[in-house]
Structures are given as structure tokens and as C-alpha cells.
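Excluded from the complex is one protein chain; the other protein chains are retained at their positions.
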Amino acid sequence: MHFDSQYFIELFASGLTKGSIYALIALGYTMVYGIVGLINFAHGEIYMIGAFVFFLASSLLTVLGLPMWAMICIATAASIFWAGGYGYTVEKIAYKPLRNAPRLSPLISAIGMSVFLQNYVMLGQTEKYLGFPEVIPEFDFLEPFASTFSSSDFVIWVTTVIVMLILTWIIKFTRTGKAMRATAQDRTMAELVGINVNQIISATFIIGSALAAVGGILISSHTGSIHYYIGFIAGIKAFTAAVLGGIGSIPGAVLGGLVLGMAESFATGYFSSAYEDVFAFSLLVLILIFRPAGLLGRAETEKV
Amino acid sequence: MKFPLRNSAFFMAACCLFAFAPAAASAGDTIKIGVAGAHSGQLASYGLPTLKAVQIIAEQVNAKGGIHGKKIEVLSEDDLCKPEIAVNSAKKLISDGVDAVIGHTCSGPTSAVMPLYKEKSILVISPSATTPGLTKDKEYPNFFRTVAPDDAQAQVDVDFILDTLGAKKIALLDDKGDYGKSFIHFAKEQFEKDGRAKIVLEEGITQGAVDYSAIVQKIKRSQADVVLYGGYHPEASKIVTTMRKKRMKTYFVSDDGIRVQTFIDVAKKYAEGVYASSSKDTTSNPLAIKAIEEHKKKFGSEPGEFYLNAYTAMIVLVNAIDKADSTELSAVAKALRSEVVATPMGNVSFDEVGDATGIGYAVSKVVDGKFVEQK
Amino acid sequence: MITAKDIRRILLVSGWFMILTLPILGMRVDPLSDNILWRLKNVMWVGLGTVVLQSLPHLWHLYLYLQAGMIRLWHHLMGTPPHKIVEKTAHRDSLINRVITNPRQRAILCAVVLTLTIIYPQVVNEYQINIMIMAFLYIMLGLGLNIVVGMAGLLDLGFVAFYAVGAYTYALLNLHYGINFWMALPLGGIFAGIFGLLLGFPILRLRGDYLAIVTLGFGEIIRVILENWIELTHGVAGIVNIPGPTFFGLGLTPSQKILYLYYLMVLFVVITIFVVNRLQDSRLGRAWLALREDEIACQAMGIDKRRTKLAAFSLGAFWAGIAGVVFAAQNRSVYPVSFSFLESAMILSIVVLGGMGSIVGVILGALILILLPEYLRELSQYRMLFFGAILVLMMIFRPQGLISVVRRKYDIDSIKAEEKEGGA
Partner (left out) sequence: MLKLENVVAGYGNIVALRGISLEVNEGEIITLIGANGAGKSTTLMTISGIVAAREGKITFLGKEIQNKSPETTVKMGLSQVPEGRHIFPQLTVQENLDMGAFLRRDTDGIKKDLQNCFDLFPILASRRSQAGGTLSGGEQQMLAVARALMTRPKLLLLDEPSMGLAPLVIKQIFDIIKEINRERGVTVFLVEQNANQALQVADRAYVLENGTITLSGKAQDLLKNSDIRKAYLGI
């Protein structure tokens, strides 16, 4: 069989989209993990809530008759505000009391929170799928590529890169970002130089949740629907991506997402989509065997 | 703030262990009808309408004094469409002493629990379990359904694809779920038997994935004229949207899992031109209009999926119990087979294996945001 | 005592929750007309609810304060000097822990529980027996996972894979070769154990969360294979009509079958408890404990890390395999969907909730987490909501689990006392 380069590019583009989606959510996972050392299973639910808030806000604004661009701006702001609010509150309720508890307790608490939020949205809203407004317009300049990728694919790629850059900048150069890194590395010492660790952790959750909201809006617009369960499935994959890239590392989360997305896409394209998850997870196992701390993760120094 | 709850968790555990739920009253003064299906979880939108239909009719019957003076008592059990939970639901209903069950919603759980009901000779009418084997295997004389089986539906779709669309290359897609897979399985058999078209692609997709562009590219590459999809609307709408965004004009044909308004709401303009098979449209039937009105009046909303099927199931059940003047399986089953009842789905009776006669399939097309039945 | 500051705080928090729930609970889009339905009443309820919840601890303190006042008043009237109020925290050791550590009380407790267990099916209906069988099954699973997570400290999020292997071993062997339950029981365990080894080898180097995600991936791989290898497993359609356990070839009526299964499960659970208990005190058990506490120190003492880890994995898997066979026999059917990640999370929750490494804890955890949703059935739609909330609350109030592990220790004082008595 000859090599079909057009097909390869198409698969590459779809892998890129899938990977970027995973990466967008994985960034939030990795931030929280890097600083609190906690697998925040409820992160996927925050993403879902962000999408729901956007949906509700945009419906409200449409009824009020606002123009499209204003609607998108205000609804996005609302989505970020509430997602951040939920992230903040979840941390205060379910994780903060457990800071000094055995390591697995916050994990269980996180799973509980995830189940709770899913059902909360299901009961508060609906168990049905809802149509999500199309936020991303069709760009004319992308028309020649329409058969390979659409403008929503394009926007998702670009956003992922931008978000990664902004996040890296925050962590590297801002006061809060430095305090985050200090807190991550040595919580007691961070307190001793006067960092309010609670505030920093809250900030981490709020930033991570805001990211999740942005991801939620873009991804839901891309898929065209929302449902109370979308967070869980995307969350598991995103978490896998974060670990694959080296959990705690921001470029790692993006790289992990891309590798995972590509693996699934090529597995579907050249083999069978029935086994795409098997491919994705086998790849994960393989990579971790050779790089036990993920692709970009720092090998944990063994404490003696 | 310290809570005095240190030991209360343990106390709760002890309570759970020894709190025996009150034993079910087994007095014969009511007719107990169990409703089992997905009442929560992802597939709740397929199961809850059934519960509502049963409640509406039970209320009406009770308001008229019941069946031969016996009131209907509705016991609902949630099975989340998961087989292992369905087994528990069924056991709960059995030990509560139900006389008949409307349910379960999904085929998998239904086949998991049928042996249990059979053991206790409990009549089961499912409004939505479509696996052909449930009736065709003649394993369960206590099983009836008010929905046509998958193979009948597959036949309708296959005929439509071959005769009306005149397609030559077929891509078969399923969601790896129980329902979608079995639908595609029968369609494949029928395509192969017919021989007019070639199957160029056969794939199973992962439910709930965030993006399906890879599989869509694969469909495009296979140059299929038609995609026949077995599964439900959430994935279908994503696939159709991706296909249309990639400017593919390939026909998209699917089963009644996507023939719901939500599909059109979600896929919006991209839903146009999609074909879906489903039970023949009977919404112009005066009984159906009445049934839908009742739902609107009681619950303030449009009924959901399988509402009319469940409504029909309950009507025929009440009628059969009335005619048989007993809840004993053989008598009720006999009445179900012999009586022809006017229902929202037309005049319905049951054949020897338990499939409803008079319930057939038709293919609809999305035109201007509505499903329009194709003649 | 409620101060103005407290009241302000309570109102602030309530207000925050009302804002938070405003979109999800307070608004809804009517899909037919695209109109917004306002349901502000819900939000008011949330506000009111949070006020009440936050006031509870204050009321409790008020109650304590009044109580202390009454006691002081009493002593004042009686003319007796008030006793210093003894801090309750002095004996934090909960009742259950004290019972467990005392051999005689423990024996009595065991006897009572066992008697109750044996009488239980005589006094309840079949449904109750059935869910109790489920609970027993999860006790077995929990104890199996407890070996891996609780004792050896290896976080396994894909435990359900081994459970699936066990269940399918029985289902398939029975389908193709007609092998009965009793033959399949050890085979299921052994197959699962082999899978445990297979998984264990490549991932020995991984730790903590990396191990967790790989095991999670392994669980998913197994499930996806079960779903897609239709020739072998019948895919999602599952395998039905699996026979239950036989009883010396005698035919049993349906209700006898349930009773038989119930007592069989009791037996299995007792055996499991016995074996796990022995394991805990064995050389291997102590090696696991050491491994959990400090891997490096452990190697320094000459414990073979690889072998010890593998032993934990395969023994845990073995037990899951056995539970899987029992599951297939009890449910009479197996489907891939029964072995999802949530199931792994459930088993892990049992272990953590009960108290890692504690047998009694795991038993309590299984009873609560399996029976609770069943009893919550009455609340149908709200069931999972409560389940989630309870997981969170339990962790907040008892992060170390219901039962904290009681280490085997030698009671020097009593030994000395015995010596003295012996000498006198």
C-alpha cells in the first residue's frame, strides 16, 4: 500500500485537535498537582460546569438580544467566574481540611466530589444532551483547508499554545507564580517567608478552573453539545495526558496531550478505532517504563 | 469547631448493617407493577419517560376504581442501564412481589434479568429493549415488547439504502454499545445476503470521545456513499457535524437511537438530510395526541424517548390483566396474544414469541429541523 | 456562642453559595422555546440550607456551654468542688479499636457477628440476602485490594481488571468447556494472579501517582479488549446463562440457591479474613509494611523489593480473580461494562474509607458503600448525589478511615505483671 500523505496530514490534524483538547484540560490538572500534589478528579467536572454556565449565560443574553460578540465576551466572563468559584469552593470544602491527612484520603474525597458535582448538574439542569451554541465562526481564510480541518480545530490549536505560553509566563515571572513554585517545593518554608499558602493554593485552583472553563467553552462549541457527563471522560484522558507528559510540568501537559491525541488518531486511521484506547494506554505504559516520571517530568530524587 | 462525629460513622455502619428495610407487604389488594430502567445516569432520558407513562396510566386506572377493584401500585427501580445493577433491581422487585414489570430500558440489562423473572413467572413488557434474541430465541415465554426488534429495523434501513438511495459502498459504524452493535450486526448480514452493495469500512467508535475527526477522515478515505451508524444521538451528532464541516456529502443513515429532537437541537444545521429509522410515526393518531397532552398536563413538558412505546405497553398490560381477571402469567400472556388493543401506536397485538404486531419501522429524513417520514 | 462576626461570616458564606448555585440551580433553558426559566426558589433554599448547616456547630457549642453551666451550678448548690473537666481527647482510642485489641472482647465480637450473619437470611427477604451477598463480594474485593494498597502501599486504580479476568475465566470456561463453578474458582484466581504478575513486571519502577495511572490504563485496556474481542467474549452483549455454584450435584430450588450462595459467601469471607490476617502477621506481611513505609530502608535491610511488590500484586489479583468467579456465578451473566473505572474507584473507596490496612475497616467500608446506595434506592435520583457527598464528608471527618490500623504490639506492662504473678 502506498503512503497517502494527504491522509497522513488529515490524521495528523485530527490528532492535533484531540491532543490540544486533552492538553487544555490537562494544564489545570498539572497545575494543581504540581502545587498541592493532589489528583483533582473534580477538575473534569469544573470544565463541565464552565461549559454549562456559558450555555446558560449565552442563552440568557441571546434572549435579551445582545449582539454575538458581546454575548460571547460576557458569557465567557461568566463561565470563568463561576468555574473559578466552583474550583475555589471545592478546594475549601473537600481538599483543604485534608491537607495533612493520609495521601489517599484527598483522592477519595476528590472522587466523591466528582460524583457529587455530576449529579448536582444532572439534577439541577438536565440528564439530556443540550445543543451548544457555535462560538467559533467559519473563517474565510481557512476555506481551502476545510476538508482537512475546520476553523474550530484551528482556534483550539491556537488557544492551547497561547494558554500554555500565558501559564508558563505566570509561573515563571509573576510574584504569584513564584510563590506558587515556592509553595510547591517547600510548603513550610514558603510560610516562613510570609507567603500565605492558603491564598496561593486558592489562586492555583482558580487559575486552573478558569482554564478549564475556557477549555469547556471551546471544546463544547467544537462538539456542539454538552451533557453532565462530558467532564468525567475528558478528565480521565486529560489526566492520562498530564501523567504522560510528566505531571507537574506545564509544557509536559501539552506534550502529553498531543502524544495521546496523535496516538489515538493514528491508531484509528491506520488500525481500528475500536482499539484506540488500548493504543493510547499501551503507549502510556511503554513510555512510563522507559521514562518513569513521564516525558518531561523531573525524576523524583529519592529521599533517604 | 469540633464536630461530635468521630464515632458516628461507625454507628452509621452498624445501622446500615442491621436496619432491615420493612418486609414487603404481600397482600393481594393491589396490583403491583414494577418499572425498571435507567432513571438516573447517562441514559436516564431513555428510561424516565417510561416511568412517567406508567404513572399517568396507573393514575387514570386508579381514578376509575382500578382493575376489577384492585388499585395499581407502581414500584420504580433504577438500573442505570447497567446489567449488574439491573440484577439487583430485578431481585428487589421480585422480593417486593410485583405482578408484572414494564422494562427494562436497555437490551443488555434486560437479557441479564430475564432468567430471574422467568424463574418466578413474572410478566415483562419492555418498551425499548430491541435485541432480537429476547423474543426470537423463544427462551422467555414471559417476555413481550412494544418495540420492533433490531433486525426488523436493520432490514428497513438496508432496504432504504439499497432501493431508495441506491448506494454501492457502505461504511458501517457502531458505538460499541449493545444496541448499536447488534443493529449493525443485522444490517451487515442483510447487506451480505443482498449482495448489491459492498461494505468498505467497519468500525466501532469510542462513546463520549471529544473528537471524531480521525474516524471521519477514514470514512472519507473509504469513499463510501453511505454511512450506516448504529448507536445513539450524542456520538452521531458529533460525527455528522464533523463530516459536514469537512464538506463531505456522504449520506448518514442511522437507527431510532438518533431519531430524537435532541439530535437536531445539537447538530443544528448539520442535521439536515440525515436519515433515521424509527417506529412508524403515529403522532397523528388521536390516542397518541391524547397521551402526549396528558404528559404535558402532568409534567409540563414534552414527553421523551419511548414514551409512546411505554404508554402502549401499559395500556396492553392493563387491558390483559383486566380481560384475564388475574395477574397469573399464563392467563395474562394469553390475553396479550389474543386481544387486539387500540393504542397510541395503532392496533397492537402480540405474536407467539412476544413481538408486537402492528408496530413497524419507517425511515425519516431531517428537513428544516424536523424529522419527516419518508414514504 | 454566636458573635456578630460569626453571623457575618455565616451570611457571607450563604451568600457565596447562592451566587455559586445561581446558574446551575437557578436557571434553566426551556429547550422548546429557548426561553430562560428562573427557579430562584432553589437558590433561596440553598441559602437557607447553608445558614442552618453553619449554625449547627455553634448551636452545639451553645449546648455544651449551657451544660457546663448547669454542672457548675449543681456543684455550687451542692457545695462540692467542681471536678476539672477531663479532656475527652485523652482516650481517643475509639470503642471499636479497644474491642479489637482486646483478645477476649474480640472473640466475643466475632462470635456475635458470625451468629448474626448466620441468622440474617432467616429473618429477611430474598432481596436483602442478595444485596448482602453483593456486600460480601465487595468485602472480598476490598480485602484483596487492601493487600496491594493498604499493606504494600501501591496505589492501584485498575484493580477491577483482575476482577474481570476472574469473572470471564469462569464465564468462558463454562461456555466452551462446561467447567463448573468449583473447578473455575481456583483457575480464575490463578489466571488473575498471572495477570497481576504480568502487569507487575513492567511497572516495578514506577511509584505513587505514576503507578496509579498505569494501573488505571491497564484496567481500561482489559475492558476495551473484552468489549472488542467479540469472537472470544461476545463483546458488549456479554455472556449470559452462567450456572450458579452446584451443591454436590443436587438440584436446588431458586430460594435454596440464594441461601446456598449466601452461606457460601460467608464461608469465603471468613476464609479471606483468616488468610489476610495470617498474611498480615507473616514475614511477607511485615515486608509489605516496611515497603510501604520506606522503600530504601527496606532494601537496605535486605528485603527483595521486586519480589515483595510482585507478591502483593499477584496475591491481590488472585483474590480479585476469585471474587470475579463468584460474581459471575451470582449474577449469572457478565458484561464488560461491569468492569469500568468507577468500579475500581468504588473498591478503592472501600479500602480508604474503612481505614487502610485494617481488615475490620475494609469490612465496614464495604458494608457502608455497598449497602448505602441500596438503601438510598428510595431516593432514586438523589442517590448518587448523596453517595458523592458522603464520600467527601467521611473523608473530612475521618481522613484516616473508620478504623485506624492497630499495629501488633507487645504489651510490656502485662508481660511484667504476669511474670510477677508467676514469681509470687
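Note that the chains are named A, B and C in the order they appear, and that numbering of residues resets to 1 at the start of each chain.
We take it that a contact is a pair of C-beta atoms (placed from the backbone, for glycine too) under 8 Å apart; a residue touches a chain by one contact, two chains touch by 3 or more.
A quick note: this is a predicted structure, and the numbers were derived from the prediction, not measured.
Of the chains displayed, those contacted by the omitted chain across the entire assembly are A.
Note that of A:A182, A:I226 or A:V243, the residue touching the chain absent from this view is A:A182. Among A:I136, A:I195 or A:I219, only A:I195 touches the chain that is left out of the view. By the touch rule set out above, subunit A reaches the unshown chain at residues 175, 178-179, 181-182, 185-186, 188-196, 298.
Please note the rule applied: only the chains that are shown with their structure count from here on.
The distance from the centre of subunit A to the centre of subunit C, each centre being the mean of the chain's C-alpha atoms, comes to 30 Å. For this pair, subunit A with subunit B, the centres built from the Cα atoms lie 35 Å apart. Across the assembly, subunit A contributes residues 119, 128, 130, 274, 277 that each touch 2 or more other chains. Across the assembly, subunit B contributes residues 40-41, 176, 204, 262, 265 that each touch 2 or more other chains. Those residues of subunit A that touch subunit C in the complex are listed here as 33, 39, 49, 52-53, 55-57, 59-60, 62-63, 78, 82, 85-86, 89, 93-94, 97-98, 101-102, 104-109, 111-121, 123-126, 128, 130, 236, 239-240, 243, 247, 274-275, 277-278, 280-282, 284-285, 288-289, 292-294, 300, 302-304. Taken together, the subunit C residues at the contact with subunit B in this complex read 31-32, 57, 60-61, 94-96, 116, 123-128, 130-131, 134, 227-228, 235-238, 240-241, 254, 327, 331-333, 335, 337-338, 364, 367-368, 371-372, 374-375, 377, 380-381, 383-384, 394, 397-398, 402. Chain contact summary for the complex, subunit C toward subunit A: residues 16-17, 19-21, 23-25, 27-29, 31, 34-36, 42, 149, 155, 202-203, 205-207, 209-210, 212-214, 216-218, 220-221, 224-225, 227-228, 296, 341, 345, 348-349, 352-353, 356, 381-382, 384-385, 387-392, 394-396, 399-401.
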